[in-house]
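Right, one structure below, let's go through it.
One chain of protein is taken out of this complex; the other chains stay put.
Our next item is subunit A:
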């Protein structure tokens, strides 16, 4: 009673003083910012999905994604502990049996994610987490077969780990090979065997898929069907994928085998015009996602949308009346689950937020190429040759979209998107003849060229030297990386800059590019 009385007699200003420490130090810890679930954006709203993506180059066939209601009715993914996949010759003794003794362990509890660091850490876990255990690309019997590694020239770590897939333990004795993690396409085994997460990956995915189809004895019909699910775009002029399917099993398998590591025929893209696997390091500064700039990247919500869509939900898109896996709109919205890899569940918004935060946190490794006299003269050549116009420092991209040959930019796009109104003449196939094609290519960043390759959006050139070699413009050129399965030679056209430089200047320019 006395204390209460004493307190009531204290002057008001003294109570004010007690609040000062809060004003000075804030309400949260100094080294951590806290999140609540109310901070996590709801990303798949009908309103947001309407114009987030750019229209298809043939706008009548622009993607129509599933509705907000459909999306949020999908169950959220449970994230189990995963285990590394070893080359059979490197697998620790008893490892396989030990795996089968393990219980399922749920490793992500969203309610415990409080700080930015928590989210980034959870994001890394999700980055490595496979969303498919149905054998979407490869399955157990493939990775336990030594021939798989030889046939695909699979990169391994010094420990013999194949880092592009993981074992998922969903219960005692339930050991599944997990596919389709972000890490699958965006992890690079470097020359020294170290792993670089987020880089242009060197997963030979299409070679691996060809191996799986062949060794599984898949029928021609089955190979045609799965290839159609992945790449068919019957609305594209000339229907090149339809022609590939009609060419039969061997031609299709050859087309898969022709895609080099560093490129990957992701669903909606193509193995005829395969996209270079994108480098995610520095992606937070890029305004468009996908080589064709399909997804706008204006904020973290856009990145979250892109992750969700790209992790196979685009199989549920309609392109006009066409759906890649043969659904009708009635079937899609019937309420019955669709058991196709990646389409029967989804990441929660908190998981996507964590993934985006992790991807934003990726930073480049230390560049071993230090500036030199040669690279400094290359820097001047870079400016003189006008490279800076598109590859503008400090991002080394102007973050714009260039129309490809044959695509006429609609007037409205100039106000809506960042358009650099000329074509540099690179191969238009990807952006004009695929489900993800927009008619544009985004101007790529040149940061981190030293740890990347092959180059150009279609991964057709293995080395930077090839880019400045005028021989590549001739029809008798043999592309040093991706070469379509049905030709012996092919000109790699477009981006005809720096070709008239003398050899010394080319060397200097490349030396500079490798320092970025």
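Keep this in mind: contacts are C-beta pairs under 8 Å (C-beta built on N, C-alpha and C of every residue); 3 or more make two chains touch, one makes a residue touch a chain; residues count from 1.
Following the convention adopted for this analysis, contacts and distances are computed from a predicted model.
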Listed names "Acyl carrier protein", "Polyisoprenoid-binding protein YceI", "Nitrogen fixation protein NifU" or "Chemotaxis protein CheA", with the criterion being the UniProt name of the chain not displayed: "Polyisoprenoid-binding protein YceI"
Residue of A:92, A:365 or A:386 touching the missing chain in the full complex: A:386
On subunit A, residues whose C-beta touches the chain left out of the figure: 380, 382-386, 388-389, 392-394, 414, 419-422, 424, 496-497
